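Note that one protein chain of the assembly has been removed; the remaining protein chains are unaltered in position.
A, B and C are the chain letters, set down in written order, and residue numbers restart from 1 in every chain.
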Amino acid sequence: MSMSVIRAAEIKIAEAKKNRLVKGPVHLGVGQEAIAVGVSKNLRNTDRIFGAHRSHSHILGVDNDLHKLFAEVLGKNTGFSGGMGGSMHLASKSKGFLGSVPIVTGTVPLALGAGLASKLQKSGDIAISYLGDGATEEGVFHESLNFAKVSNIPILFVVENNLFSSHMHMSLRQPLNTINRFAKAHEIETKLVDGNDVAEIYRTSSEFIRKMRLQPEPYLIEAITYRWFGHVDWREDIDVGVARSKKDLLNWKKRDPIKRLSNAMIDKKIWTIEKQHTLDLKVNELIDVNWEKALKDDFPDRKSLLDNVYKYD
Amino acid sequence: MSMSVIRAAEIKIAEAKKNRLVKGPVHLGVGQEAIAVGVSKNLRNTDRIFGAHRSHSHILGVDNDLHKLFAEVLGKNTGFSGGMGGSMHLASKSKGFLGSVPIVTGTVPLALGAGLASKLQKSGDIAISYLGDGATEEGVFHESLNFAKVSNIPILFVVENNLFSSHMHMSLRQPLNTINRFAKAHEIETKLVDGNDVAEIYRTSSEFIRKMRLQPEPYLIEAITYRWFGHVDWREDIDVGVARSKKDLLNWKKRDPIKRLSNAMIDKKIWTIEKQHTLDLKVNELIDVNWEKALKDDFPDRKSLLDNVYKYD
Amino acid sequence: MIKTTYSDAILSGFDYLLKNYPEVFILGQGLWSPWYVGNTMKNLDKKYGKDRIIDTPVSESACTGAAVGASICGMKPIVVHPRMDFMLYAMDSIVNQAAKWSYMFGGQLNAPVTIRSIINRGGSQGAQHSQALHSWFAHIPGIRVVMPSTVQDARDLLISSVLSPDPVIYIDDRWLYEQTANLKPIKETPLNALTPKCLKKGDQITIVGSGYSTLLALNASKKLNSDGVRAEVFDLRVLNPFNSKSILDSVLKTKRLLVIDSGWKSCGMASEVITSIVENVPTNTLIDPPRRITLPDCPAPSSEVHEKDYYPNEEKIIKFINDSYYF
Partner (left out) sequence: MIKTTYSDAILSGFDYLLKNYPEVFILGQGLWSPWYVGNTMKNLDKKYGKDRIIDTPVSESACTGAAVGASICGMKPIVVHPRMDFMLYAMDSIVNQAAKWSYMFGGQLNAPVTIRSIINRGGSQGAQHSQALHSWFAHIPGIRVVMPSTVQDARDLLISSVLSPDPVIYIDDRWLYEQTANLKPIKETPLNALTPKCLKKGDQITIVGSGYSTLLALNASKKLNSDGVRAEVFDLRVLNPFNSKSILDSVLKTKRLLVIDSGWKSCGMASEVITSIVENVPTNTLIDPPRRITLPDCPAPSSEVHEKDYYPNEEKIIKFINDSYYF
């Protein structure tokens, strides 16, 4: 799915949240779309991807079913998780997206295990673990790096370093503002990339993933980026942090990954402003159609409260 | 307490364990004495020291009450923990030794908090966290490094890297055989030292501790060493590991920290073989006297089973 | 007189402690944010400084352990977990270390840490952002567990917890934050003197709650009163070590027992209360079997549809009582 569709989908969700159409918390990744899009281009349905709390882009990166995303966010039974998850619990098994949950770092060792499974299954499939800079402060992340390295596990850690963990800027939480030093400490090959440059992300992930498929090994990409909204829900200017200024936000908006791509293509004459407008209209239509459809869907059956606690009944 | 006394005490415990006089498990640090002795020379009673499962040397480093150690190992009510702990649970509050327990890495964040307390109390006291190479694989160690750095906590991590975590050699557990790379990743000043060279350990810890007292900051010493006994109890040749050979052990015995010190002093003519012999005899006597005394002491009162679960009754 | 809210009562407890005890300091996630833990800690960092009010990295394990360690060194630290669910990363420091520190060293040392843990659920937050695990901690000897349900206790139990020489888990519930009451002046009370408390007298059924479920019990029992059912309501307050004495006396009088708990059923606090009673009363005491109202046997649902069925509420309690007991 393209960055613009992901952007538009999240803006739609932001509005809906503001208008109280959405019940649960939503963590929007507007501004960070390049990362999932760049990485996902290299993935196949049998790979194993795990997200976290801010994972709309991660799932749309591999499954373009907007309707299912909207339905899930709205809690409808047609959603990615049958309406049992909402925005913070997304999965699409057939596309290899095996789950996102809001416990910070909770999915990191799970992705590790998914990679281990691939290695044992000798499938050439890889695991992707999306995590944030804040998640690198949980010990299990470091345990996972060591285990991945010592057992040659084909896992790509994709750290979206947006400099914040809810309200706390990196500088209040860690001695340095980048985290790829942890990969280095564990002898894991790593690269620091511009998280708002989809081409660079694609190139780096493509190189790492190609290698991983041939020879199981962990890699880590650190993508520096910034989120435009607050930590949770639709607001730009509150819930955002002890050290976040309007000015910073404006500067980061100038580095919009979508505009950068479109401008670059226009500069290179492989794209035009007109085409961009037409595309934008189409995107909006796509969003609206799927949103309306999701709105009309049903909530889960009240009687299903106790379903799926166990697989065996 | 000197290295030779610690050595002799542990050998006494080893024998007693073999002869079934000691009930609980004992983890002997024979071969590793230089580390605690070198570090402890810089400590004062108000510092806060935490050990782990292999901590006879750590407590004797600051509290030379052999009788209390023996009594505790024998489970007598005159022991360091009133006979409630045994070899794996040692404490001497008045000397700043605030506890050792067998959960690997369990005391590391506690020592961190002890250092934080010192900083808040502005006492110039420091915290010492003794841990092994295996303990660096627990996530909470990494969390502690980050928190120590970001909050300028006066804690000295003393990693006794004896290359083994029970039966597993470092090379089976980590990509490299040294761990000070983790300190570096967290921007913590660190030094790799010969763990069998008491002078080097003293110099390095002395330099770090002097700085910490003036300006609260964490430091990490990695001391490479080797244990002569198996992981637990008195045996040399079993329970020792997947990758440990007789030859390795013999080579390491040649690097005996005690002989090295005594030989060096003899070379420099500040010590003689005769003096060494006299000392050895004295040490043995000291050991025997204290051991016999401990043997005669009582076990805790049966009725005390429920005491001290809570401080309030 | 202006009434105080439950959340302000917590804030005033913190304020009292920080003002009067230089050994008190607080660490945890969200302490420099104006919104993270409601306004229960608002501006404490500004008033007492960021040295004593420490907002931390996302490292529950190290932070909890650090609080335990500082407590061993004469400080009175409070570590705050904005959601109880996050504490699953911190279990070693709580259960293996804090709960056992005094015992393992024969009483030579102790770890008087306070662990404030917030139950924060509903609003479609789902299975990982909803848990109430008080029964887990009540299973562990060596750690005291308190759950304030009243505004007064929100402040006073916090103070008693922090001043206790033992480790304490203090559990507050965001669903109580808007409750209001007039607060009495502060009087320090030793935690070991506190036991379950009767909040309403009655002689036909004993209803026991804790935290938010006490509020439900109280409200339901008031309505029951108008139906002519006279319920006696107890608030557990201190779940561990659990003192069943007053509840026992009550049951001997009312001869009926209902326990409402905000956690899961199996091996939960409701089973503990019931067992503690039935093992101590003559077998012919009860007129009706003892009952419990707990969460259903499933993780917290995300769906609004299910949340309504998942959590106990006043109506369900009243209906349950009317259906289950013969007065």
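Simple rule for what comes next: a contact is a pair of C-beta atoms (placed from the backbone, for glycine too) under 8 Å apart; a residue touches a chain by one contact, two chains touch by 3 or more.
Everything numeric in this text was worked out from a predicted model, so none of it was measured.
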| remark: Considering the complete assembly, the absent chain touches shown chains A, B, C
| task | Check each of C:13, C:38, C:69 or C:126 against the chain that is not shown and name the one that touches it. | result | C:126
| request: For the chain that's not shown, point to the residue among A:22, A:91, A:135 or A:232 touching it. | output: A:91
| remark: Where B:16, B:168, B:221 or B:294 are the choices, the one touching the absent chain is B:168
| note | Contact with the hidden chain, among B:33, B:125 or B:138, goes to B:138
| note | Had the left-out chain been drawn, it would touch chain C at residues 61, 85, 88-89, 91-92, 95-96, 99-100, 103-104, 126-128, 133, 135-136, 138-142, 240-242, 263-264, 266-272, 274-276, 278-284, 286-292, 297-299, 301-302
| query | Footprint of the hidden chain on chain B, which residues? | reply | 23-25, 75, 83-86, 88-89, 101-106, 134-135, 137-140, 165-168, 172-174, 238-239, 241-242, 299-302, 304-306, 309
| Touching residues (missing chain, whole complex) on chain A | 48, 50, 80-85, 89, 91, 93, 98-99, 101, 103, 106-118, 120-121, 127, 139-140, 143-144, 146-147, 150-151, 300, 307-313
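The criterion applied here is as follows: only the chains that are shown with their structure count from here on.
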| Which word fits how the chains touch one another: line, ring, star, complete or other? | complete
| Chain whose mean Cα position lies farthest from chain C | B
| said: Nearest whole angstrom, what separates the Cα centre of chain A from the Cα centre of chain B? | reply: 45
| request: Could you please state the distance in Å, as a whole number, between where the Cα atoms of chain A are centred and where those of chain C are centred? | output: 36
| message | Give me the residue numbers in chain B that touch at least two other chains, ranges are fine. | response | 139-140, 143, 146, 150
| field | Per-residue multi-chain contacts in chain C, two or more chains | value | 56-57, 59, 61-62
